[in-house]
Structures are given as structure tokens and as C-alpha cells.
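Of the protein chains in this complex, one is absent; all others appear in place.
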Amino acid sequence: MLKYTLKRILLLIPTIIGISLFIFLAMEAASGDFVSTLITEEMTDEEVHALRASYGLDKPVLERYVDYMWNLLHGDLGTSYTSRMPVMELFMQKIGNTTMLAVASTIVCILISIPLGIFAARHRGSIFDNISNVLGVLGLSIPNFWLGLMLIVWFSVQRSWLPPGGNDDGILSVILPAITVGTGHTAILMRTTRSAMLDTLRQDYLRTARAKGVSERKVINVHALRNAMIPILSVALTQFAGCFGGAALTETVFGWPGVGKMVVDAVKQRDIPLACGTLIMKCIIISLIGLATDLLYVVVDPRVKTQFASAKRGKRNG
Amino acid sequence: MGENTVKKKNKNRTQGQEIWFRLRKNIGAMVGLTVVILLILTAVFADVLFDYDTDVIGYEISERKQAPSAEHPFGTDDMGRDLFARVLYGTRYSLSIGAAAVLIGILVGVPYGAACGYFGGKVDLYLMRFIDIIRAVPGLLMGIVIVSALGQSTFNLILAISIGQIVSIANITRASVLTVKNQEYVESARNIGLSEGRIILKHIIPNCLSPILVQVTLGVASAIVSASSLSFLGLGIPVPEPEWGALLSAGRGFIRQYSYMTLFPGLAIMITVLSLNLLGDGLRDALDPKLRK
Partner (left out) sequence: MEKTINATAAVKKEDPEVVLSIKNLTVQFKIEKEIVEAVNDVSIELKKGKTLGLVGETGAGKTTTALAALNLVPNPPGIIKSGEIRVCGKDVLHMKKKELEKVRGYDIAMIFQDPMSSLNPVFTVGYQIAESIRIHNPGMKKEEAFEKAKDMLEVVGIDRARANEYPHQFSGGMKQRVVIAIALACDPQVLIADEPTTALDVTIQAQVMDMMRDLKEKYGTGTIMITHDLGIVAESCDDVAVMYAGRIVEQGTLDEVFNDTRHPYTEGLFNSLPNIKNRAAKLHPIKGLMPDPTNLPKGCAFAPRCKYATDACRERQPSTRHFSETHIVRCTAYDDPDFMIERSRKS
């Protein structure tokens, strides 16, 4: 299992090289670099050149890239052009907010979707099932950023119950962004739960359990749910990981100071080290969550554990 | 037990009729299909309904920021343009951008995924590793970077969102080719001496079509959302074109007093995406009745 963990971590290396190269080349191709946003009309050519040199932007792109990677190898994510602060420091400032949003939306999502999904599966074909199916597709179809805007209209502008943006009001300010991110996730997780439960509910081992005298409540909540949990958990954790990569729009709509908004702004301002460093950190986080998901499988699904064990045994014998 | 009777009833239908029969029973899918057809008609006849120069981009400052009324069902924007005309005309942009992005997705993704699935081994490993790297960049950010690099235009917007489509179509093609490749009928086709080319053309591709078709339907929906997201961030189609995301972005500035400006373009996106999703779900069930049970 240790070997598997190491392999997963090693796989990050080509990904990091790939995305950083992509950012450098794309920014090179983009019209205008960071310095062009600073230029004013009174500046002479020499001054502009000196300014460019002070950011190292006078060097060719490949040289800059190699420098960046060399520093990265030493654990240095570089310095942001815009704020002149180390990227790592900026990232650490914002990651807390992104994590808070991710955790809040995942909790909302799990609390709503799993009970509803189980209920829909148990009453398959009922009115409730049909309604929740329609709501599920609806939840999938609402564009996140528009939902965010509408929530602001309803709860902040028309009623002023909740703050329209920022993160100055503690738990209150996370509610609307969390609903915005969580709606699509809730819809997906509800559909996953429903189909996983439907799949489990027709398994023969539930009949065995009933024949033993296990009560219907325990048949569903212990025997069926433990099995259905395997795909549900996988989807929920993938979504959780996704919150670190894809909440940029929601963060923009609510002015939520997280890493998603930071990286979008960085690209717009051509702040290469900030964009690149933030992306790399996000990839590492997402990959670690993925690894945790895989390791969690070992706990939830005994079959996976045996696979690991037998792989080890096979190695030893062979 | 009921299988015999079901077969008996349906024995006179071709496969296509059978799928249509199942699709027709799905209310959601039929609603979706109807709305999609209406949207396509709106897109095609948009310039019959409204004159682009006067109704869509021509402005009338005296009529600015009017709430929805009989004359302007969706109200007017800050330049006095009729939002009803703009939203309806926007169907043309959203649908064609979505369709074009998915078309690129098919043209690149299907051969890509098929190669991965069919050849397997090293080819699969390296091609898929490349896809993994692309997937490591969040889709929206990928779009932002590409539009920044290539410049802001409709074509570049389509290109930027087609990346995501290529990835998902390649994935689904690879998965279904992998399943079909190991089926016994492919093995027996090989045993009777069919060439690889014929096997791919005659046996593998037709059997992979259903999941790809479903993915394409859902793909148009997701491409429309991606396009409007980028426009919303100001990286999509330049103003004053009436793209839905751009309308939302424009309306956002007036959200405190004039929230109708953001309500209707968003509703348009949602209805379009919802009907495509309903249709895609219905198609999935109709094409593969096994999945329903």
C-alpha cells in the first residue's frame, strides 16, 4: 500500500510539469504581459525596459520556465508580480477560505442528498421519486453563477437576511456561497445515492438478511447502505476535491476571497508565478484527497483490502 | 417471467422504433425534446423575428432600465435595448457555440478515445496521461487561460470550451470501446478473418454509439454553461452581442435595483440546459433499458 501511495505521488510530477509549462507558454502567447499593465504614458522606453527586467520578464520564456522549475524543486513557488509577496504565503492566506467553503457546501450536500436518495430509491416510481428526479435534473441544470446572483437578489437585496458577499460576517457569509456550490453537487450525489441504493436493494444478500429476522430498518440502514456507501463516498469525495478546483465562479460572484478567485485574477493580470503556483498547490491538494479516497476504500470495502494484501503476497512469492 | 410477453409485443419493431417507443414514454425526455426543438427553431428564425441592427443592438436611451411590461416582456437594459429580443436572439449564439464545441469534441475525442481503447498498452497509457494532465486544470481556468492566450473572439471561445468536450468524449469512447472490444462477437468476427479496419467500422463503432450520443447531448448542455461562464467573466463574446452570459455580466452591475436584467438571461440558460439534460437522461434510459432496472 505504501508503494501505491508513492506511485500516486510520483504521478504528480508530470502533471506539475505539464500545467506549469502550459501556463508559461499560454501567458507568453497572450497579448501583453504583466508589465504592460503598469506602463504609463510618461514612461520612456528605457524605463519600461528596466521595469521589465526587474521582474525578469526580459528573459526568454524557456529560461524563465527553467528558473521557475529549479526554484520549485527547492520548494519555492516564486513571488507574485502584483503584490510582490511569496506565492506560498498568498496561497496560505486564501486556502482557509476555500476550505471553509468546500467543507460547508459538502456538509450541506451530504445532509440533503443521501437521505433523499435513499428515500427515492426505496419508493421507486412514487410521486416523491418523480419529484426528486425532476429536482435533481433541475439542480444539475442551474448555472452556478446565476444561482449565486439570484440568491443575492432574494436573500440580500430584497430581504437583507444574509450578506451579499465577502467573508466578514462569519458563518452567515458562508451560507449563500455554500448553497451555490452545493446545489449542483447535491443533485449529482442524490442521483448517485438513488442508483447505488437501487442497485443494492435488489441484491440477494438483503433477502438472506430478512430471512434471518433482521428488521427492515436495519436491512436498509446497515446491510444495504454499507454497500451503497462505496460509490456514494467516491462521488462525494470527488466533489469535495472539485471544490478546490472549480469554485472560481462562485468565489467571484460573492467576492469570496478564496484561491479560485485568486487564480482567475492572476491569469487576467498575467501574474505568472501566482497563477502557476496556485494551480500547482491546488493539484497537490486534489491529488491528496484522491489518495485519501482510495485509502478510505480499504476501510469501507474489504475486497479492496484483500487486493492489496494479495498483491503484496504475490510479489513475495514471485 | 414477463419477458416472453414483452418480446411478443415488440417483435415487429426495428431497433430505432423500439428506442423511439421507449423515449416517447418518458415524459421528461419528451418535454426536453420539445423545448430543444423550439429553441432550435428560435435560433434559426431569430432574424425573422427581430431585426438585428434595430431590435437587438440598436439602443434607445430614453427607454433605458424599464421593468418588464407588455411592450418589453423582459424589460430593457441600461442602453434601452429590449431584453426579450436580446435573450431570444441569444439562443442563436448559445446553441451554435455549444454545438460547435461538441462537434470539435466529437471530431477529436472519438478517434482519440477509440485509439486508447482499441490499441491499449503504451498508446493508451501515454494518451490517457496527457488527458489526466489536462483534467488537472479546472475547466473554467483552462478556458480563461486559452482565451487570454489566443485573444477574445467567438472562435477562440469555442476552441477553449471544446477542450473539456474532447476530454469527456474521449473518456466515454475509450470506456465503451474497451467494453465492446472484449465482447465475444468481436472475437468471433476476428476468428472468421475480418480485417481490423472492418471490425472497428462494422462491430466496434456501432456498438459504442449509444453512450457517445448521450454524452453529446449532455455535452451541448455543459458547453453552453461553460461558454456563458466565460462570457460572464468578460472573456467570451465581446459586447454588444446578445450572448446570455454577456447579458448576465452586464445585468450584474444593476442587480440591486434592476434584478430582472439578470433573471431572464439566466432563466434562458437554465431552461436550455434543463431540456438538454432531460433529453440526455431519457436517451440514456431508452438506449440502454438495462440501466433502468
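In this document, chain identifiers A and B correspond to the written order of the chains, with residue numbering beginning at 1 in each.
One rule holds for everything that comes next: contacts are C-beta pairs under 8 Å (C-beta built on N, C-alpha and C of every residue); 3 or more make two chains touch, one makes a residue touch a chain.
Keep in mind that what you see is a predicted model, and the values were worked out from it rather than measured.
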> Which chain A residues touch the hidden chain?
Replying inline: 203-205, 207-216, 223, 226-227, 300-303, 306
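Convention: only the chains that are shown with their structure count from here on.
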>> I'd like to verify one number: the distance from the centre of chain A to the centre of chain B, where each centre is the average of its C-alpha atoms, in whole angstrom.
In response: 23
>> Under the stated contact criterion, what part of chain A meets chain B in this complex?
In response: 14-15, 18-19, 22-23, 25-27, 29-31, 133-134, 137-138, 140-146, 149-150, 152-153, 157, 202, 245-246, 248-249, 252, 260, 263-264, 267-268, 270, 275, 279, 282-283, 286
> What part of chain B is in contact with chain A in the complex they form?
Replying inline: 28, 129-130, 132-133, 136-141, 144-146, 148-151, 221, 225, 228-229, 232-233, 248, 252, 255-256, 259, 262-263, 265-266, 269-270, 273-274, 277-278, 281, 293
